[in-house]
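The complex is shown incomplete by one protein chain, all other protein chains being positioned as in the whole.
A, B and C are the chain letters, set down in written order, and residue numbers restart from 1 in every chain.
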């Protein structure tokens, strides 16, 4: 039985880790870290866990925790883990970090977009970017530190990845218009996240400045082996869970000047995703809907070729708390410990 | 492996049966009956099941189905099963009926409240009312026909049952004010169930005339060994899932004229529910919230004694599609086949 | 032109006052008091008012304000006005108080339910309870202080008033089950009011202890000329605006033992409300829906007689920010200054 500690267990992503691990057959949570609710029973914070989780919340303590568990999930604010991580800790325990601290290889880029100094850049090189479908081979028993991808980024990258990888689109034209439910904003008590402010409302935010931008650019850059600079616009939508991305790019024309056919594009998606359990390339004409993946680890993807403009419109949907956070973290844990990759993640989407 | 057929597989309750049975280790669905979608792949109707369910929908055919499966779930309109059921069918297959056809023992009461003639009243006496926590002993390998309780009724009965059973409240004063999400209204295309009509809106409906009234009265009558006549008012609330009942009754005073204490009432609830996995009596001061049970088979219950009025206010919450329909149906199936009662139902509530 | 000052202009009720007064032909707001946003433009706090309101928010200052305006609306926390009010202030300006400070005549009851000491009980006797339809005659040019009723109370009282007044129901059996949208909880940044906590969720709260209880009891006690003790249970529902009350009471039987007829009850409602612009007694069989009054000053009321239980089920719906707060406050202002009572309140409900 893998012993698990969670730091930041009472945020929404932390809570989702608890939900998923409750049904995981090879892992058990032994530490519910939560600075805000020390000594309070976890089920008082999340009543859904009443009679399911009996533990109390404990002070966040990375060093102490590292001696007691096999893996630590850090669902913490940016900078938290970077401020505490040491070689000694990493020598004792594996860490799956749900924050952005080790996602970006260029520390200058991190510091620019996040506006904070990175306190332990020495660990950035060894951190593996835990987008399992792409980096599976690097997430093994030897890996010590996994940078769990962001919610928007997971969806944005997986939706475009095959076409970038195969050089089918002009990456300079790539635009990602993303829409998210409100749980992505976290459980902090702020006026803009109050029910009456969000309900019956929509807005863009972080326009041309959202922190997930460089993360998408870096990963797609690796895929395309080129510099990628995109427009990324997130939007807040009145629902709890779900991210939908709509991505636009000009298709490269073939030698004869024709656009690739629907079948040709589909074949490229199938090449990368046909064997992937958690990526579902939908049938022609079906647009992804967030509700169809809610509560599950699936990403649903599809595309439409627009002959009039020469563009392809790619669409992807996932549950931001599952594949966009806790589910992918568990998937990474499964890989780290050589378990079946889908253990604990055989979740059937819940409709309606 | 228990072979399962579902008639009405494409309604919301049918869809929830499919979701739950997908993770059931001892049952498999072999027949997806749906008159509306014959020959269409099930996953085209419910895209959440894409790559999970490969079957096509088939014409509803009770007699033919009885020869092929071990148990049939009928998630069908009132009168459907009563119109087709025969001794021959019942001799071949167990049936868990999610409609109201066999819930009410007095056929005249059924016909009055439902406004239709009952076509096969001869099977009413043998049907067991499948409220597992109360009638568990009658749901066995010998049982052929289970009348799965209604959503409002499950919540309403379980919330008041211990106090009625123990004679602690004056049943003549019992009032049930119930609030439901919209999935209880089904998937029929009707103007009052359109998004824009339900969203940002609330209303009572079926006031003093809702069909679940006699079902609650009959079952609580058995519990209290008396005639029970209640006020029951359902309300429609803008959310997908969840029923909340608020029940009011005058407490009987003790010999010394005092009201029972909080501890005394709690002891009665514990007497009946302490050992029940799916009924959670919350701690003092915590009001049930539908979100804390969403997606799960739990019923959360609590109460407040109002010394000013001498009344007790009881509250119960469940997910109308799980404990209020498909979950309870699976729980009944488990009992019918001697399986672990919670098999396939170890669902952790999903929050947020 | 009546000069208006608002203290607490950036709460939801304050914001609604601004919306309503923007279209009032005989009043203009000259003071937007808001301790939280001093010197910030009002339209930066509420962007809906961009290019409509140009003023900045000012520090709350009752005494200073009293010299500059004709009427002050206080949309402030309990105890605020009571702590500041003086004879000098009242001699200079009329006050419509949207808090509870002067609603309850018995100061001991106020202090018990609100848990705070009342700092200026000397003004309680002269304060008029501003439920216009009932106390219209007392709200005149001579009135200095109006206690604007609470949202739940306005709906609860108006729904039952005619039957209590005429002695048609047994007030000891009166139960008020109330459901509210979330704007009633105010704009404070608290976790329980976050979108993800409220959305797709329902709960009761303040069971047998909500502060609006004694206010309803006092006013219905005046109507029935008797002591009234009720059960009142508020619920939180995932929508912005709207209160729906469902009230239960045993009907008194007539001399011949029969229940009053539907026509007889209706006649009583018509007696009190036929001439009331803002109270709509719906036609038989139509249940009030909050959406039908949204954005307007209407209260929609109807009832069902349940012959089986001898009870009447009364229902009422209003917009908690309009008739339940700011709309009624403007209605009171109109009465105070001898204007047409509906000035600024000819709002057509917005659907959908």
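Just so it is clear, a contact is a pair of C-beta atoms (placed from the backbone, for glycine too) under 8 Å apart; a residue touches a chain by one contact, two chains touch by 3 or more.
It should be emphasised that the depicted structure is a prediction, and the values quoted were computed from it without experimental measurement.
Novice: Give the residue, chosen from B:108, B:196, B:226 or B:274, that touches the chain omitted from the document.
Specialist: Going through B:108, B:196, B:226 or B:274 one by one, B:196 is the residue touching the chain not shown.
Novice: Check each of A:162, A:242, A:260 or A:344 against the chain that is not shown and name the one that touches it.
Specialist: A:242
Novice: Write the list of subunit B residues that the hidden chain touches.
Specialist: Residues of subunit B in touch with the missing chain: 12, 182-183, 187, 189-191, 193-200, 238-240.
Novice: If the missing chain were put back, which residues of subunit A would it touch?
Specialist: Touch set of subunit A with respect to the missing chain: 173, 175, 177, 179, 181, 196-197, 199-205, 207-208, 229-231, 233, 235, 237-242, 244, 246, 248, 287-291, 294, 304-306, 308-309, 311, 313, 315, 317, 352.
Novice: To test your reading of the contact rule: which positions on subunit C touch the chain that is missing from view?
Specialist: 12, 15, 19, 22-23, 46-52, 183, 200, 240-241, 280, 282, 286, 289, 291-296, 300, 346, 348-352
We take it that only the chains that are shown with their structure count from here on.
Novice: Pick the chain whose C-alpha centre of mass, unweighted, sits closest to the average of all protein C-alpha coordinates shown.
Specialist: That would be chain B.
Novice: Given that subunit B and subunit C are copies and touch, would you call their interface same or different according to whether over half of its residue numbers are shared?
Specialist: Same, since over half the interface numbering is common to both chains.
Novice: Indicate the whole-number Å distance between the mean C-alpha point of subunit A and the mean C-alpha point of subunit B.
Specialist: For subunit A versus subunit B, the centre distance works out to 37 Å.
Novice: Please report how many Å separate the Cα centroid of subunit A from that of subunit C, as a whole number.
Specialist: So the centroids are 46 Å from each other.
Novice: If you average the Cα atoms of subunit B and of subunit C to get two centres, how far apart are those centres in Å?
Specialist: Their C-alpha centroids are separated by 38 Å.
Novice: Which positions in subunit C touch two or more other chains at once?
Specialist: 196-197, 199-200, 238-240
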